[in-house]
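Let me give you the structure first, and then I'll get to my questions.
Every protein chain except one is present and positioned as in the full complex.
Up next is chain A:
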């Protein structure tokens, strides 16, 4: 079966700046694919080539096995740009109608359902809309023709939490309907609920890719622990646990300890059960913590696991 998206050794340069370097990416049919990376990693650069808006400096981009600069390929794709600029002079309704005409959309029932679902007011002028409301218009436009492939660049940017849920539900529906979705984001948790596969991009190179669950298991998680006042802080014992790294006191002689934990937290919780602790928090990992720093340290197992006392110069929060 032809992959929906196939990038082969794709390099994109802007002058001296290399935005993407030798990228190889394959998106099989019928999946939700999370395309992750910090801002500036090259996600939008990739996506614009997938939409035929730009061309690779070298390498090959294929969508449905074809060159996406061919307009007919794009009939099968719904696109939401990362930088969504709508025409200010139109109303929301005119905008959607215009897109529909250009797509040759006949059946507008699903469009109207999406309008309802996202709470879009079609009578309003685009000019007065907030970023989040514009994004909703863009999403309706991308989904309304039920394209085989959806390419959504930072779709939840500016959406409130409720709308993020509506969005994720819509993505799940699309997937159940046999459509595929490429979802870019700089936040792991946004895509992990719906994505079967993820790829992590950093500085124009693929840092990691694979099934979401597997990457999630491999992903590192930061934990903050506050031990009870009279409890000795077992720094060395924590550092010795398999899975712990970057174990450090947040303040010299304080009771608060931070550590990075890879894999299932079972062993950590079992260990902590033998101590009296006041708080245990695990902030939502950002992408850099979860993958990028972790992968920079090399393959799992070769990580340094020595305990560190904070040096005066060290940033205590980090």
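To be clear about the criterion, contacts are C-beta pairs under 8 Å (C-beta built on N, C-alpha and C of every residue); 3 or more make two chains touch, one makes a residue touch a chain; residues count from 1.
The criterion applied here is as follows: contacts and distances are computed from a predicted model.
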Seminar exercise, completed: In UniProt, the chain not displayed here, chosen among "Chaperone modulatory protein CbpM", "ABC transporter permease", "Molybdopterin converting factor small subunit" or "NADH dehydrogenase subunit E", goes by "ABC transporter permease"
For this session: Looking beyond the chains shown, say which of A:2, A:58 or A:98 touches the absent one.
Result: A:98
For this session: Pick out which of A:54, A:164, A:196 or A:226 touches the chain that's been left out of the picture.
Result: A:54
For this session: Name every residue on chain A in touch with the hidden partner chain.
Result: 44, 48, 51-55, 69, 71-72, 74-75, 77, 79, 81, 83-87, 89-90, 98-99, 101-104, 138, 141
